[in-house]
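Every protein chain but one is kept in place in this view of the complex.
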Amino acid sequence: MRFGVIGAGRIGKIHAANVASRKDCEVRLIADADAGAADALAKALGAKVAGIDDILGAKDIDAVAICAPTDMHADLIEKAARAGKAAFCEKPVDMASARIRECLKVVETCGTPLMIGFNRRFDPNFAALEKRLREGEVGDIEIVSITSRDPAPPPVSYIARSGGLFRDMMIHDFDMARFLLGEEPISVSAMGSALVDPAIGEAGDVDTAVVIMQTESGKVAQISNSRRASYGYDQRIEVHGAKGMLRADNIRATSVEFAGARGFASDRVLDFFLERYASAYRDELDAFVSAVVAGIPPRPDGQDGLRAQMLADAADQSWRSGKRVVLI
Amino acid sequence: MRFGVIGAGRIGKIHAANVASRKDCEVRLIADADAGAADALAKALGAKVAGIDDILGAKDIDAVAICAPTDMHADLIEKAARAGKAAFCEKPVDMASARIRECLKVVETCGTPLMIGFNRRFDPNFAALEKRLREGEVGDIEIVSITSRDPAPPPVSYIARSGGLFRDMMIHDFDMARFLLGEEPISVSAMGSALVDPAIGEAGDVDTAVVIMQTESGKVAQISNSRRASYGYDQRIEVHGAKGMLRADNIRATSVEFAGARGFASDRVLDFFLERYASAYRDELDAFVSAVVAGIPPRPDGQDGLRAQMLADAADQSWRSGKRVVLI
Amino acid sequence: MRFGVIGAGRIGKIHAANVASRKDCEVRLIADADAGAADALAKALGAKVAGIDDILGAKDIDAVAICAPTDMHADLIEKAARAGKAAFCEKPVDMASARIRECLKVVETCGTPLMIGFNRRFDPNFAALEKRLREGEVGDIEIVSITSRDPAPPPVSYIARSGGLFRDMMIHDFDMARFLLGEEPISVSAMGSALVDPAIGEAGDVDTAVVIMQTESGKVAQISNSRRASYGYDQRIEVHGAKGMLRADNIRATSVEFAGARGFASDRVLDFFLERYASAYRDELDAFVSAVVAGIPPRPDGQDGLRAQMLADAADQSWRSGKRVVLI
Partner (left out) sequence: MRFGVIGAGRIGKIHAANVASRKDCEVRLIADADAGAADALAKALGAKVAGIDDILGAKDIDAVAICAPTDMHADLIEKAARAGKAAFCEKPVDMASARIRECLKVVETCGTPLMIGFNRRFDPNFAALEKRLREGEVGDIEIVSITSRDPAPPPVSYIARSGGLFRDMMIHDFDMARFLLGEEPISVSAMGSALVDPAIGEAGDVDTAVVIMQTESGKVAQISNSRRASYGYDQRIEVHGAKGMLRADNIRATSVEFAGARGFASDRVLDFFLERYASAYRDELDAFVSAVVAGIPPRPDGQDGLRAQMLADAADQSWRSGKRVVLI
């Protein structure tokens, strides 16, 4: 499979390297507004620099990896679909649900494969947990609990254009909640505060938030987010059901433990997403390639992107209004 | 300190035995509508059976332990206060906040000590965690998370007269949330379902519930409850703050672990509250005696009882109305 | 059962209190060379002070708890046997195996019950592990590993008259190894050093030692001892077999864990034997009473005391000679 990669930034580099490391795949063309970035990545992978339209028009490109800024995602997805290319796009499809709906219609019409990069589904721990849920290990699911804390907040300048914590950070947890529940939440209630940095509050956002959700059949989910965790990148899930509980814990750098006069001490959790989710990024790219090769629609797909965005919108609205929001 | 014990049921026996095991305390009189129960407990502890009024009127009784049915609590607290007795009363003071307020006015007027039996504050794990919070180990508190799951639901007949999950079961977690936050939650949102047993739903209650709360300064708390946990009585708390996280895990029967072809296996968590909180019951009775002897108001007090009940009422109302409830 | 307690020191107090806490037992008489100690304990338990001969001659005494200094044990066991009393004796029976053999012949002739206080067999964790071994959970036992480290060395004055680490400290582990293996070790090799305190070496003893042993059928055991552990009283066992491994870990003061910039931190292990083995002392006394009441020989018995002493002698000899010692 021959890839064009659009966007040679931090996340573009990861996906491009994962494509390149597969024997059956190749990065042929790389586009980026920053010519230097595109050039460096192209050199590292033996690819060529090209414009976006060149990539979309190239006959020898089968798939595109869209790693451009968020506000370009929907346009690029549409263009890729119209060009008959399979598309792997970083989350989110767009900040506006209405725009996502339009975009997905185009993809549906064109009938091209589209996968959205909710990488956490492919974390080996979370993926194993979800598989065991589907195999019925806990019986009927009753409560999904997700804890997600970044090691440190991003710059306030980033916050201002991020769409807010619910759309920028918690969107991963909304996707995971749907993935684990196996049902759509229809009711959302959110609370949040700027406790980490008052400047985040002044920018109209929160850095600490809790959300509860409920599905039509009554299953519940709770999500807790913080933009700060002194001990690393905290990523845990727990699912409680009729027959028991399944949970996936954090990953530590080493298994070394020290015991001394003050007790037992073990490592911090892995520091951030590039490290924690390195294999998840690899596995999601593999899933995309396998699905496209097999002619099966890849998942998570555009609808998954839309539903997660709708939950993020609902949580944002709930936090702002102080009211529970019901999705129809 | 000479005690009269009102109520010789399951919880009355525990408190009476804890009084009797102290060298400086004595159970003198025991009252119960069930003469056989009163008699058996009196014999076991070398006490005498008496009527409630006898206990309250006895000059050689310093304190009463109120372990009677909930609907008698407020009356007995008032009578004990008017009789000049220190009172230790099982939670809750009453199912109705208005009645609690009346009752506390009487206690205030009489100036007698009153302690409410929120036993979990005295669990050695939770007490150590709270102490470290107050010493500033996590810095400013941001998120309190409480997980509380019973091993199995009570009979539906009990559910029907229990006041509902929020007032009967989650009230402990509301008290713990206040205890840990060190602030009053002023906003409450609840979701719940009858997933464990449809009969609980038919009785107008839930068996699975999640709640989020927020204080005026913006701290948040999340609580999750289930009436069922296949692996025992699940009691965990976690507090996240500016400088780190403190958490208290469950207690297992033994530290034995088996490793075999299917992996590693360790014990269930302790089965239920009599076992899990045995030392908490002992320590809360000690705290009551120490405070009364020292002339210090014991805690948790009537106001703690009232505030927890107000949060339970708010959660119940939020669940029923589908709306966030703000406490003034 | 009516007890006379000989020895009102640290360990005598524990056994006496455990006797007194049983409804079917009573401490009637207490003897100690230190009249003040005897008096204080007698007062605390409502018993009377008496001489050793008075206790052994008293018709209303059914059993004696021998908590006197080690060099009196064998004499007292013989006297108790001749007086027809059931005897619970702290380990060891005697420092010399020959003397133990003589003593056990007397007991055998008299036919009275004798139990030796190897308390660790009754630790709930170790007892549960041993029960599961006997139920076949790991299949045939192959390797027993025991780690035992005191928090801090005793005074050198104690070391000098202790019989040395192998007889004073590791004797518990020799008993546990026999208990877990379910077979007699017949070959012993020991190495040791004075690494904690050179004065211990000058006193002719070691403070750090490792031992390996083998049974006739080929099962092996390893024991490691240190007179020092900065993190508390380290007591762990692990048994590996054909079908898997069973292990029992240390016990911590609380389940509280802190996560901060330097990683995760949990409690020290319980500090020393009075705390760590509180329930073991209780359960061993219960086992003694139950066996005597039921007319069953209590275990661990005199032979267990003898075999542990023989292993300690062999280890001491192996360390001194630099040679493996074979027991016939």
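Each chain gets a letter, A, B and C, in the order it is written, and its residues are counted from 1.
The definition used in the following text is that a contact is a pair of C-beta atoms (placed from the backbone, for glycine too) under 8 Å apart; a residue touches a chain by one contact, two chains touch by 3 or more.
This one's a predicted model, so the numbers in the text were calculated from it and none came from an experiment.
Counting contacts over the entire complex, the absent chain touches A, B, C.
Of the listed positions B:S162, B:S230 or B:S279, the one in contact with the omitted chain in the full complex is B:S230.
Touch with the chain omitted from the figure is made, among C:A17, C:A128, C:I212 or C:A278, by C:I212.
Within the full complex, the residue among A:V5, A:L45, A:L114 or A:A248 touching the omitted chain is A:A248.
Considering B:G9, B:G57, B:G260 or B:P297, the position touching the chain not shown turns out to be B:G260 (whole complex). Within the complete assembly, residues 124-125, 128-129, 132, 137-138, 243-251, 253-261 of subunit A touch the chain that is not shown.
Within the complete assembly, residues 140, 142-143, 145, 147, 149, 187, 189-196, 208-214, 218-222, 224, 226, 228-231, 234, 240, 242-245, 322-324, 326 of subunit C touch the chain that is not shown. If you put the missing chain back, the residues of subunit B touching it would be 229-231, 252, 259-269.
The rule is simple: only the chains that are shown with their structure count from here on.
Per-chain CA centroids place subunit B at a distance of 41 Å from subunit C. Per-chain Cα centroids separate subunit A from subunit C by 58 Å. Shared interface positions of subunit C, defined as residues touching 2 or more other chains, are 259-261.
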